[in-house]
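Comments concern the structure below.
Note that this complex is displayed minus one protein chain, with the remaining chains in position.
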Amino acid sequence: MTGRIIAGLAALAALAALVAVPWWVPGDYYISIASQILIYAVFALGVDVLIGYAGLVSLGHAGLFGLASYAVAVALAGGSAQFGAILLALAVTLAGTAIFAALSLRATGIGFIMITLAMGQIMWGLAYRWFDLTNGDNGVNVAARPMPFGFDLEVASNFYFATLVVFLLALLIAWVFVHSPFGASLKGTRDQPRRMTALGYHVWMIRFCACLFSGLLTAIAGILFVYYTKFISPQSLALTSSAEVVLMVISGGSGTLLGPVVGAALVVIVKNVASAYIERWNMLLGAIFVAIVLFMPEGLVPGSARLGRFILRQLRGAPAKAAKP
Amino acid sequence: MGIRVNRRKFLAGTAAVAGVASFPMPAIAQNKPVKIGLLCDKTGPLAEGGLQMEQGVTLYLKSKAMSLAGHKIELIVADTGSSPATTKTKAQELVERDKVNFVLGPLAAFQLFAISDYVIQNKMPTLCLAGADDLTQRKPNPFLTRASATSSQAEHVMGDFAAKVMGLKKVACLDSDFAFGYEQEGGFQQVFEDSGGKVVKKIWAPLGAPDFTPFIAQIQDCDGVHQGFAGAAPVKFMKQYADVGLKLPVVGGETAGDDALLPRFGDEAIGLVNACPYTIDLKNDANAKFKAGMMKEYQAIPGFYAASMYVTVEVVESALRALHGDVSKPEQTVKALRAVSLKDTVRGPLHFDRFGNAVGSMFVRKIVKEGGKLTNVTQKTYENVSQFWPYDEAKYLAQPSYSRDYPAVKS
Partner (left out) sequence: MSLWGILAINSVAFGGLLFLLSAGFSLIFGLMRIPNLTHGSMFMLGGYIGASLNLAYHLPFWLAALGAAATVAVFGGLIERLLLRRLAGSVLAQVLVTLGISFIVADFCLLAWGGDPVSVATPPGLTGGVRAFGLYFTTYRFAIILVACVVAALLWALLDRTRLGAMIRAGVDDPEMARVVGIRVSRLFTTVFCLGAALAGFGGIMGAPVLTVYPGLDGDMLPLALVIVILGGAGSLLGSLVGSFLIGILYNFGQAMFPELAYFVLFLPMVLVLVLRPQGLFGRYAP
């Protein structure tokens, strides 16, 4: 019981802290960093649906992420309205995800990883070579962010609130998804695919739908991203980008909902903030990953939860010793 | 084994200078320091150029004891990690968090495009190294000043030299398949063909290709080769070119035979002709001082990246002098920057055209072996070369930007 109460209070505190960011964070620059963390958190959630809950590691999701970003940027450059661009991006990315999934699900395990890697590389190559559409490595600029209900999203704190709302919605639908009967069957296909087939579940279709849901979250993240940076270039679809988001999920804790969020925060902060103070930030990031594997191989969030439970047990179980406050 | 930045020495040197700079200064320099932000790649595949950019900037600042035109300078260096998204974030850091007055860099065209709109929106005077032709041509950025050159500027001169001095008639072009490669090749092709030559083939090597041999193998029916590779690739290219057994003369732009890269080449590079806005054998006081300083502080031979940034800081100094240190009005600052005209920089005379792009000398050099080491020797100096040379500005702007297919190969 105590554990649940503590977890609940912690969640409320975290929510309050998130909402209050523009007030306690020093300056517009850091508010933008906070927005970036939330955007990558949504992306990581999308990838976690596959890695953690379906047991499928994808090394090509940056291709779908970039697809959504390009769809928005190209549509806007072509004169579309903001809302239309967003809808187009969602539709195009879901279609792309369907193709992606149909091909990749021919294999599982390492085969799936390799096909998704290949798909990601193909998307990256298209972004470079289809110059007429994508402008190659010069990228596409987005002139202006949308103005929903009259709020000017060019202001950093307004954009942050919009991102926060989208993030919380994404977290909510992910929670619903994971705790639904479909989510349970997905976990079943992860753990015992043959038994599930024997029980009559259509494993391929379950995985395919999970891919589509993952694609939806990825599309949302891609759309937010291109509005955030107001620029998209093929580098965002490179293998390193796909690997980065996979690292966010694994380091934070796959198979949990908060893990990807923590992982995203870790990577974004080291890459953008720590890099201002530490020249060898790449080495630092690598060292942090190695440390996580050594001490909390299941990820930061499950590892911290385990640590928390251990501490609680010690506090409770210590006989006749003075209770710690 | 080669040239390395001795980090400890570098840091110690900076610390020493910082110590000196904190001594009591004359009253005139007691006002708020002028902040300069430098966007360069200290990690990632572009790190080689980025580190040289930093060397060029810090060397000039050190030589002036961290004070330009009587104003104390605070330099903030941001690592863009060879990524456009990170460049954008770091630009925000410099502008919003550190509140710099000038942004120097970035290095690559795709990084510049990522921050171009942001720079305009925030009215931040930016002095880039990146070539990106259109940002001073068809899509001009009013806050940009470029003391280096457009990607095609030196290549225009190369095309002229290849046709008129080297007498090449048919050239095959093998360039990197991205915007920089297109602009380099396009600049060369246009002037080469207008001077009587013909580009017989355009071969594009994808980024990240470890081995260029399949592309080199396609070079046929020509009397010369144009290469357009950047970063570490030119070294690889020359080796693999020699391995295929081709002996045709090779020409290229500023990245093909960069002076700083020469220690990395082997004898296969002897005879490579390249055009660059800077040359190591330019004989003037500024360049002598610059070369000596680079050798002393960093044990490094300077090249295009370091020299461009060294000159850039000199341009900033000149502008500060003209503004009497008043950097509060960005539009005025940019005007002052673009009005700078210098006679004796490390690259010779320098001024800017109405788009803020450098107009200066272009040097065509050839790699020779002197005293057991490879070095560039200037063959011809083209003076007063603007980004439109040798064309009329209006005519040039009316034509499309250089791309994969423009100018087309004429059959």
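Going by the order they are written in, the chains are A and B; count residues from 1 in each one.
Here is the rule we use: a residue touches a chain if its C-beta (ideal position, glycine included) is under 8 Å from a C-beta of that chain, and two chains touch if they have at least 3 such contacts.
The shown structure was predicted, so the numbers you read here are calculated from the model rather than taken from an experiment.
**Q** Sort by label and list the shown chains the missing chain touches.
**A** A, B
**Q** Return the single residue from A:V21, A:A34 or A:I51 that touches the missing chain.
**A** Only one listed residue reaches the unshown chain, and that is A:I51.
**Q** From the list B:P142, B:G167, B:G196 or B:G266, which touches the chain that is not on show?
**A** Result: among the candidates, B:G266 touches the missing chain.
**Q** Who touches the missing chain here, B:F215, B:F304, B:F352 or B:Y402?
**A** If we include the chain that is not displayed, B:F215 is the one touching it.
**Q** So which bits of subunit B touch the chain we can't see?
**A** 1-5, 7, 43-51, 177, 203-204, 206, 208-211, 213-218, 220, 231-232, 235-236, 239-240, 243-246, 260-261, 263-266
**Q** Residue-wise, where is subunit A in contact with the chain that is not depicted?
**A** Touching the missing chain: residues 51, 57, 103, 106-107, 109-111, 113-115, 117-119, 121-122, 124-126, 128-129, 239-240, 243, 246-247, 250-251, 254, 280, 282-283, 285-290, 292-294, 297-298.
Note that only the chains that are shown with their structure count from here on.
**Q** Suppose each chain is reduced to the average of its Cα coordinates; what separation in Å results between subunit A and subunit B?
**A** 37
**Q** Report the residues of subunit B in contact with subunit A in the complex, numbered from low to high.
**A** 42-43, 78-79, 81, 83-86, 88-90, 92-93, 96-97, 109-110, 113-114, 116-118, 132, 177-179, 206-207, 403-404
**Q** For a test of understanding, state which residues of subunit A touch subunit B in their complex under the given definition.
**A** Per the touch definition, subunit A meets subunit B at residues 27-30, 32-33, 36, 125, 128-129, 131, 136-139, 141, 143, 229-231, 233, 235-236, 271-272, 275-276, 279, 281-282.
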